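Just dropping this structure here.
As you look at this complex, bear in mind that one protein chain is not there, while each of the others sits in place.
Letters A, B and C mark the chains as written, and numbering starts fresh at 1 in each.
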Amino acid sequence: MDNLNEKRLEQDDIFDSYFKNLTEKERAVFEGGISMGALFHQFVGTPISMNSKGCLEEAIKSAMENQPFIKKALININLEIAENDYVSLTGEMLDVTLIVGKEKEYKIRLNYIPELNYPLMYVED
Amino acid sequence: MDNLNEKRLEQDDIFDSYFKNLTEKERAVFEGGISMGALFHQFVGTPISMNSKGCLEEAIKSAMENQPFIKKALININLEIAENDYVSLTGEMLDVTLIVGKEKEYKIRLNYIPELNYPLMYVED
Amino acid sequence: MDNLNEKRLEQDDIFDSYFKNLTEKERAVFEGGISMGALFHQFVGTPISMNSKGCLEEAIKSAMENQPFIKKALININLEIAENDYVSLTGEMLDVTLIVGKEKEYKIRLNYIPELNYPLMYVED
Partner (left out) sequence: MDNLNEKRLEQDDIFDSYFKNLTEKERAVFEGGISMGALFHQFVGTPISMNSKGCLEEAIKSAMENQPFIKKALININLEIAENDYVSLTGEMLDVTLIVGKEKEYKIRLNYIPELNYPLMYVED
């Protein structure tokens, strides 16, 4: 084993030592919550049109799937405006599913709940 | 009971129904993770000097404690620059403790870990 | 003159060489525009209450005045909510004046214009 791998291994041990007090599910919802809070503040406010919608969905998906704990991200932006119009992305438009976890998988969700008039983040069974 | 209170009660029931699949600890670390991810992306990049450090710490603290699930937030920005200089706030400078939870309390931490060369978010015992 | 000052001087010359094609007013409104666009995206979305309003105003003011081209920043957040409530800061709430420029001073403004139903950035005489 070369030095770089030894170093990486040692780093992983240090890293893991910070999460020994969490069950797999607790770790999954913690990491999923961090990613969801970051996604919200990273992308809300971006100018968006019907034309650029697909591309922004793809960029958010890539940004999320770049993170080690996220296995898969499904991003849908609910937008119904005229072809030549543009608006700022709001939390209410976002419909996001993040699949997180190592052994078991957990679904972290963000979507607008009409009864609450609120874009809610929760864990879906 | 007036109509407004009835409505608020109904909303709380709908709200709570989304979190029945989480233990108290799972809920606490989920909400704490969301707040930590949001804090990071909300404030990293803000111009800061030795003079404005205290005020930014106070603003972050207030923003965090405005959120219903956060009982208390302790914010320290590690900054050592000349009096007349300014830089952009980075994750490495942040030392944050969020106290979350309803009955029991959980400590969500963000601080720079020298061995990892990384600002880590984790749950402290 | 020591080496550090020589280096700083040389850097300033290189820096200035990029702005020779702008009049003083063009430079002032360019730098003011950058700061205003940055302010908007940096702080919109921050959780705010009546209690934390003053502190956030002060933090935005400090962040702006840390930038070399900004002489003075006046920040007012128009917020009228219940004492125990909190909301996310929106562009509509912001009333900002940035005084920019070296010799002459220019006023860069951001405020909500009711006739346009829009938070407008413009240069005030």
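Here, contacts are C-beta pairs under 8 Å (C-beta built on N, C-alpha and C of every residue); 3 or more make two chains touch, one makes a residue touch a chain.
Everything numeric here is computed off the predicted structure, so don't read it as measured data.
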{"item": "Touching residues on subunit B - with respect to the absent chain", "value": "41, 44-45"}
{"item": "Touch list for subunit C against the chain that is not drawn", "value": "11, 14-15, 18-19, 21-22, 25-26, 29-42, 113, 115-116, 120-123, 125"}
{"item": "Chain not shown, touching residues in subunit A", "value": "42, 45-49, 51-52, 55-56, 58-59, 62-67, 86"}
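Operating definition for what follows: only the chains that are shown with their structure count from here on.
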{"item": "Arrangement of touching chains [line / ring / star / complete / other]", "value": "complete"}
{"item": "Separation of subunit B from subunit C, taking each centre as the mean of its C-alpha atoms, in whole Å", "value": "25"}
{"item": "Shared interface positions of subunit A, touching two or more other chains", "value": "41"}
